[in-house]
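The complex appears here without one of its protein chains, the remainder shown in place.
For clarity, chains are labelled A, B and C in written order, and residue numbers in each chain start from 1.
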Amino acid sequence: MSTQVTEQEQTEDPAEDQSEHQQRRLAEKAERREARDRMRERAETDLEKADTVFDLKVFRYDPDIPEKEKPRFDTFPVPFTKGMTVLDALMYARDHYDSSLTFRHSCRQAVCGSDALFVNGTQHLGCKTQIVDLGDEDDARVPGTVRVEPLPHQEVVKDLVVDMEHFYDQMNAVEPFFDPDDLPAPDEEQRQARENREKIKMSTRCIWCGACMSSCNIAAGDNEYLGPAAINKAYRFAMDEREGEGKKQERLEIIEQEHGVWRCQTQFSCTEVCPKDIPLTEHIQELKREAVKNNLKFW
Amino acid sequence: MYEHDVIVVGAGGAGLRAAIAAHEEGADVALVSKLHPVRSHTGAAEGGINAALRDGDDWTDHAYDTMKGSDYLGDAPAIETLCETSPEEVIQLEHWGMPFSREDDGRVSQRPFGGLSFPRTTYAGAETGHHLLHTMYEQVVKRGIKVYDEFYVMDLAVTDEADPENRECHGCVAYDIKNGEIVGFRANNGVVLATGGDGQAFDHTTNAVANTGDGPAMAYRAGVPVEDMEFVQFHPTTLPSTGVLISEGVRGEGGILYNAEGERFMFEYGYANNAGELASRDVVSRAELTEVNEGRGVEDEYVYLDMRHLGEERVLDRLENILHLAEDFEGVDGLVEPMPVKPGQHYHMGGIEVNEHGETCVSGLYAAGECACVSVHGSNRLGGNALPELIVFGAQAGYHAAGRDLGEALVETGPSAAIEHEDDLGAPVEPGALGPTDDDVAADGGERAADGGQLATPAETVERTVEQQRQRVERLKGRDGRNHAEIRDKLQKAMTRWVNVFREEEGLKKALEIIRECREEYQHVAVSDPSDTYNTDVIHTIETRNLIDVAETITLGALARDEFRGAHWRAEHQERKDDEWLKHTMVQWSDGSPELYYTDVILEGAEKAYEPKVRSY
Amino acid sequence: MSQSYDRGLVEDFGRWREFSAGMWAWIFHKFTGWVLIGYLFTHIAVLSTATIGEAAYTNTISGLESLLVVRFLEVGLLAVAVFHILNGLRLLFVDLGVGLEAQDRSFYASLVLTGAIVVASVPTFLAGAI
Partner (left out) sequence: MADYYSSFDPKGSRWFLQRLTAAFLVVVLAFHFMLLHFVNHAADVTFMQTHLRMQQPGYFLTMVAFLVTATFHGVNGVYNALVNQGLDGTPKTVVKYGLILASVLLIAQGIRVAMAMAGIIIGPAA
């Protein structure tokens, strides 16, 4: 097929090629205009049909595009539908107004951790946040404006996308993998008491969304602070009885380093924003106590 | 250009397992994924992993159940590999620290699951997939395996011999999402595709937004046949606005389905007079849709699933999670009002044709996980059988790609395995690529340069593909045209309307026409975001092209198969036709003009031969 | 904040920062702690007059106490100390893992209690000064 194309092109003389090219450009332009009009029309009919419309105010920034180099907010009117989440609203805005509106998302069901955002001034998962829950209880269930920004204290890559590298580094710093002192034969399970699984259950729920880290003032001020998610990860393994005493000792040493647990000032904001309801502060505090207990042994 | 021994595309359960296996084998392996590994959709799986672990259970029973569940369209060697290896893979996961639910004696818990003759589904709460995914990613971190996350793989670097069975895969080409660079990945030993599901071909699915069938589409265009694409599993209870899954547990506990008139339609209209709400997934899905189509749906869209009568205490005790899902994703309080539900696409049994070692017919190209079809699920997947598939065949593919000798494969691959070709499908429009156009071809996905495999070095093959894809992106960004979202929307609506739970000949033909229109419109697609930074517009636009190809193969297969088997229901053909249809459907791109052919189903296993029986539970 | 990286202009742009109970508690505790240690230094300085002599000491104390400002400052000091104590107790409980679920309520309780105690002791503090 591609060979045919080149043949075709070769037979055309340059002048004709020129005009044809131009014609095509024009046709494309017209098409684009048409497509844009159609998109707008679609949105307009949606807006007319909708009982309730709210403004989605979205942070925009793109270092690559001169007009977007300076951060700004764009406002998109979005027709409200029952059950609509912040993520749905963002997708609506992207597919109906501006396809360059950029945000991470995937699962739409609060398991992939892609879409932690700063919604009306707090960290939320976009997909797990109902628009009606942002409304003012007595007044209107649907708020007039929903303001969406990228997670604070993380470098913004573009629009709502933040750089997660730092978060991943912190997670990796606590040796986030199971590393038992010894293992049974290859065809045998390790035993774990139910209570022990219950103990670590909440800590294993983390979806790496980064909301907690973004909400913590200490992490904001001290870039090297491991942060609640990484400490929680350490907790998950340190408390798992299958790993054994030797490894636990090592783990306690890791979380006790300069930018480890002692940095936590029990601000609780991490616990408040965690979409998986992990009692982060409690886990951090328990590790502090565990560390003190452990050290007292040697006094 | 990056160079590694083994390149694994996709970092869900299958991809991670493949990478670990290749690493164990001593290969230099890298994961390339458009999402960070922990964002993969494996994390959404709730139910569990089937493995015959206990006394009283045997892997051959698991194999029998699986074959029966597949409605005798699974290949015995693959099923036997799955069931025999699953227990050791599960114990491997346990040794890697996966937090399984536990029995009183400290052993891994198992629960009963639909279609299984023994309670053999191991699980970790209601978030088995999440734990599986994270546990394996942890092992990847431990081994220091290189991960290229947020790299979108656009195409495979495959040589151009006329016969796909002579082609070789030397790597792939990816779009670096962070900065828009197009980079080549050269694989010395092999490329493993593990790109997951393709639920986005439908407008209502339990799958993630990222499940766009990139793997099958890329392999298909590289000449690898796709197998049994018509078999798509629909789940009867998903939330209408998002497609979030409401577990079967609700009906298991006594939840009731009502239509808009308040009738308990499963009994009222005789869809399942015995089992009622607890009939199998396909039966319930079809019943719900019939209600809606006959005007008894709520808002012409869904039905109600009611669990209020179970009482607050019982609901909180056993179904708490469901309350959260309904509240968070639908804004409905399951204790005071019924929950809206409708059927949604859930899993794709079909996929890239591979043998039980994960090899495709193109040498150096492997596939594993939901994107592949080793044919263990046949026409219907049993709950809890997808996760073991990921770890078992992910490992097989990884080992093989890294050079471990796994012996002779029993499943044959490639067009040479054809037993019969389909010549008159009666498709209303010509499927496949559009006729020769100008340089839009590049934007459309690029064609293989017809050099007949003359290129001297693998590196050149990769370079050439990089160049093609660079042009493609430039062209998409450089021109003015349509937004892909509109085309995707149209495609998804058509698939849900015509290739859903109900399939009629006319509807399938209609779908093919619409798919054709989408292809035509796609010729004029453009990316309006000029940025090089995190340009999701580029990615979504390319994904839409992949969806078109995948949707077409699903529809072609569905049109060809005029019988009712497993998840595939045809209005005009209401019975399973074993004489005629005990065979796999294959669709092969054949350089732009899809060819349909059939291969044998292998019911002859090493352990035993499986005799097709009526499937009743 | 020498360690935090420069997140550039985006960080400062329009992003709201909403403080929750725990964060306010942290800020207040910090502030009151600093005031208290500052006071400790001053206090010792004042008491140092005792090394000069009896009269100097007594005069300084009563001299200071006769100033209205000082009385008010003392009320302030009490407020600061009471809050620091109450919130300090709250923190001690948190450290022991007690009452984490009620951390926001216990903060509000500390505030209210501080207010009440301060108001109740105003007469005592100002007695004789006015």
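The rule is short, and it goes like this: a contact is a pair of C-beta atoms (placed from the backbone, for glycine too) under 8 Å apart; a residue touches a chain by one contact, two chains touch by 3 or more.
Keep in mind that what you see is a predicted model, and the values were worked out from it rather than measured.
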Sort by label and list the shown chains the missing chain touches.
A, C
Which residue of A:Met39, A:Val132, A:Ile218 or A:Leu280 touches the chain not shown here:
A:Ile218
Under the stated touch rule, tell me which residues of subunit C contact the chain that is not displayed.
1-4, 30, 33-34, 36-37, 40-41, 44, 47-48, 50-58, 61-62, 65-66, 74, 78, 81, 85, 88-89, 91-92, 95, 121, 124-125, 127-129
On subunit A, the omitted chain is touched by residues 169, 173, 218, 221-222, 224, 253-254, 256-263, 265, 288, 291-292, 295, 298
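By our rule, only the chains that are shown with their structure count from here on.
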In whole angstrom, how far does the Cα centroid of subunit A sit from the Cα centroid of subunit B?
25
In the complex, the residues of subunit A that touch subunit B are 1-5, 8-9, 24-25, 28-29, 31-32, 35, 38-39, 62-65, 81-85, 88, 94-95, 99-100, 102-114, 127-128, 130, 132-133, 157-159, 161, 164, 168, 172, 175-180, 183-184, 186-194, 197, 200-201, 204-205, 207-208, 237, 240, 242-243
Can you tell me which positions in subunit A touch subunit C when the two form their complex?
59, 61, 70-71, 73, 118, 120-122, 147, 149-150, 152-156, 217, 220-224, 265-269, 271-272, 279, 281-282, 285-286, 288-289
Listed in rising order, subunit B residues that touch subunit A in their complex are 35-36, 38-41, 43-44, 53, 87-88, 91-92, 94-97, 99-108, 125, 127, 129-131, 134-135, 138-139, 141-142, 178, 208-210, 239-245, 325, 327-332, 433, 436-439, 441, 447, 449-450, 479-486, 489, 524, 526-537, 540, 591-592
